[in-house]
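Written out below as structure tokens is the structure these notes cover.
Omission of a single protein chain aside, the complex is shown with its protein chains in their original locations.
First chain written, first letter: the chains are A, B and C, and each begins at residue 1.
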């Protein structure tokens, strides 16, 4: 074994996986030779197809088929990137639905004389439409770490599936399979504390997608007595979080993320706090993209916190507005400055020169935040335009342009407060111009808000947020 | 609460279920009134359809949809038999695949101009073929005991699904759903000991299908240090065994079930025993009929025993031949006596009169076993005909007639020894004429045996078993 | 292995114990030969003493000493009753405190010149007073089931320790050791439900000391949703309850044990019940006699029930008066009839003859309960005399005569209600003349009641109970 101690390669899961699968595979005599060429030569590809066929035919019984699946998985892990892709293409091209069987079933359906005949034909058609590779994929689920193996395969596939119809179909087959297994009803909500396994906490840090975790001390602070973390898990992937959320218990809804993450801040008495602020939600598994748990997660966490801490009255997020800056830049490029005359004047005064082309010009110079007068002058137009972006800019179907806004509005939240200089990290300035939104979850209004948004694109927002739009007129 | 302490009604699961679901349902305002008429009046049926539609549309968001599913389940449990059936018929008739959508997708598929168009059409068609009720059923899985709820609904449906095409479709939809959730890869094998919860052991006794358990003492004996019990469980039904097997550790393959179950027998030293005899396998959940775990169970148990007890050399069953007696009676009715002249002579001598019509005549008088000479005379013809029944009688496809034999041969076992007076219980005599078969599992031969049987209907049997066939000629 | 399957001998613990200990012992070379004569011959006794000495000297290190302890325990278990007793006598006689060392330390203490010298002398004296066998006994604690082994040894010793001073000392040494290990702070309170291991429930049935459990159905009824059972466990004896209590959740304090145990009674809604009735407390380990947990058990269970079921307002026992009948008989024998004239008259009327010698005469004929008039006539004198027995009859130190009354009064309970015909089982009539007492636990009064009773022997009782005393005067 020539892995370096610090190479990251010793990750227990990977090594154990290959060890365990090798053992299962070896229990059977005529399984795939494990010495495939790393790039999967044409000759090896032929062997592979044969092995996949044996698997599908259940040759030697179902137990043997699972051993063959282990051998296939073992062989896959030994391939390089090119070999892996050829492996996937083989599955995509050779084990799709059988066109002849589909067509025959279609004809049978069209000729069905009565209900019973139709039912039979529909059943046959449904079966014919299921690609044989789906059975192959299913056979991995019983292997140690087999479900995670499939999730990771989809993550890889997503990168290149768009390149061919067959690969796209394979990716979709895998998605359907995973969607059925990862139905939220099968998931388990767990609270994560400083008592959690180090191996798990390490993953949270790696998967955190919103506010990067800088190290173990930072992690520990996010698990302090006035903080909470919850994650969903699948029973067959007990060490892998699927999605997780970080919550701060505070007095009054927090409006600034740096203050929240400040390790020097005073502790809040959790039992007396009146608000729970969800300041970060991250999906951990790329391979589960498009399978949504976020809605359930927030509401189950609200339930759980209500029970633990009856003093909590308010549940809200502190969320980025990740598309705002991009929209602003593009719109100003296309349409010119969006500033009112008064706003432009104030900004030019602060800058000490005229000829300002728009807000983007100011934001593109990172030094703007050091000029207090400029910051003051920028507040009104940025808040106003952000409110406009969130409330008025829509996609064709009527949904809001901003992805995070769309997520929370779909879940039945309302826009509660837009916060100025709320995230002054580099990322916060670059994406959200430093602004953050509190989306508020009120149990009694969730259904109504959801229906209003889903049905007619109506956005529920506080008068404070709506009021920002009107600022312009008052000038 | 007016349930009687000993009414069996206090079963925690049932009561908790209704309590828990009521709570989930109540968390939402406009859910199904829980005061449906027990028989589901026509007016209530209309309300029900509306509620199901709301559920399917995801009105108020996915979390609300789950609350509606809880309300539906709660309402279902309050119905009487007639009401429950009307509930099911409603699902079957109103929420099947939409014929229009299916037909449109079929036409789109037929007209597909290229691969991409065909892929899209296939995807649409697959979606159209999935009945909306499948989504409804899925929504139960996240409720406490929701998976068991669905398993039990299928058990009910199986009793009357044959009465209409729509009900049969519904039953098949449910089966597909359950088959995907209960894939063997998701199941957990657990050993059951006398340390197991009383509530679980009570279920084993209730579900035992082969050799009835007479009480707690009997149960304890079957869990003695020289016995083993294993069961499969699903993570969402942790208290419900799916299938379980009882094993006796013995010296030499056991050939008599009464001796095995005798509470007065001496204990065997488990660590020194050379044979493991699987003397009973029972499926516990009617609602999972047609979803097979037996093959995996036996092989995983063999693996597990090998690890625990390295002295074990032989793995075999002691199995009934449940169709033998019926086949014998029917065949003699149709074709007359199957006895050789010599056999008939011996039997008539033992009876003390002539004119014997066949073996069935003898077996139909329960007293035959008290006549030692008769028993001796019956041995050869019964053993011979049983071997014939097992080895030569086939269904059209070439599989053996006997269901238990078919199960073990499919799994790759071979017929090792046919045992005389091996089960003298009333049931044993009535079904198997007291005979029992040892099916033997040899790891190295399983695949080969399986393929031989599956492919060409070839049955692997010991020369001792095959030799029984030839006895006739030697006469 | 020639144990019978139903001999009770296959109890896993016992067999495993000997197996495990044998293994530990064998890991060492020169340990005790396991082939001691069952009666422990004189020669074997000499070997034993040598082995014990080696153990005490820690020959080969502490780890070896533990292996020697295992060998000793293994040897002990193979002895017969006589051999075991000789083993114990050996420990008692050969490994007591060394008299010389004690005397020397006493002299050193008497001659101590200053505080420091005195402290050293006290320390030496304390050490000298600890018998070497205590170290031997301690070494068993780390063996599998070693703590249970010692508990069982004390149970055996208690039967014959009174026969010699040395045995009594050994028994007291063992008691001190166990008292320190079984301090209530180390114990764990667990609720027992129908989900508990069958092996544990079986023990509860075996250990139940107040109202015998008739079988598994009875056990299940006592664990119904309106019942509770709690037990204390020690971390080193996780499968062995130390003491357990059965509780019925009812409306109004129950006054009749047969009604409470009736399997046909209606279920009570636990969440709405206002009273918790402790109807049986049993010590499970004879070997822990004299080490008291009952006080803690009741109060911790009250705490636990308060949290689970906030509707509970009243906590009371339904307890036997086990010494009443004996006291009545003996007192009447010594002092003649205790009846008032009016009481005697009523009873004689009911009997239809005169010359009644006392209540004992009536109770000694089991038929008395079939005579309704007699039962009616017996009520007043029995209730009156029972109240007298409980309230007025004292031991020299002022404590009440009745052991159960003493237990609850010491714990701070008060006598709430005396119940007529409350336990009509054979045992109930024979010990308590069918009467039962409700001792009531009011959290606010417990300390006060305890102090009053402990300090001055003052018994807290309801006016109803006290009123029974005065009945006589009213005649």
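We take it that a contact is a pair of C-beta atoms (placed from the backbone, for glycine too) under 8 Å apart; a residue touches a chain by one contact, two chains touch by 3 or more.
This is a predicted model, so every value here is computed, not measured.
Undergrad: What are the shown chains that the omitted chain is in contact with?
TA: Answer for the hidden chain's contacts among shown chains: A, C.
Undergrad: Looking at A:116, A:269 or A:308, which makes contact with the chain not pictured?
TA: Final answer for the missing-chain contact: A:269.
Undergrad: Using the document's definition of touch, tell me which of C:46, C:129 or C:464 contacts the absent chain.
TA: Reading the full complex, the residue touching the unseen chain is C:129.
Undergrad: For the chain left out of this view, which of C:235, C:290, C:336 or C:398 touches it?
TA: C:235
Undergrad: Mind pulling the subunit C residues that touch the left-out chain?
TA: Residues in contact with the chain left out: 28-29, 59-64, 66, 97, 102, 106, 109-110, 115-116, 119, 122-123, 125-126, 129-130, 138-143, 146-147, 165-166, 168-169, 172, 180-181, 183-186, 235-236, 292, 295-296, 299, 410-412, 446-447, 450-451.
Undergrad: List every residue of subunit A that touches the chain not included in the displayed model.
TA: On the subunit A side, contact with the omitted chain comes from 1-6, 10, 12, 15, 194-199, 201-202, 215-217, 219-221, 224-225, 239, 262-269.
Criterion: only the chains that are shown with their structure count from here on.
Undergrad: Quick one: subunit B and subunit C, Cα centre-to-centre, how many Å?
TA: 49
Undergrad: Which parts of subunit C, given as residue numbers and ranges, touch two or more other chains?
TA: Counting only residues that touch two or more other chains, subunit C contributes none.
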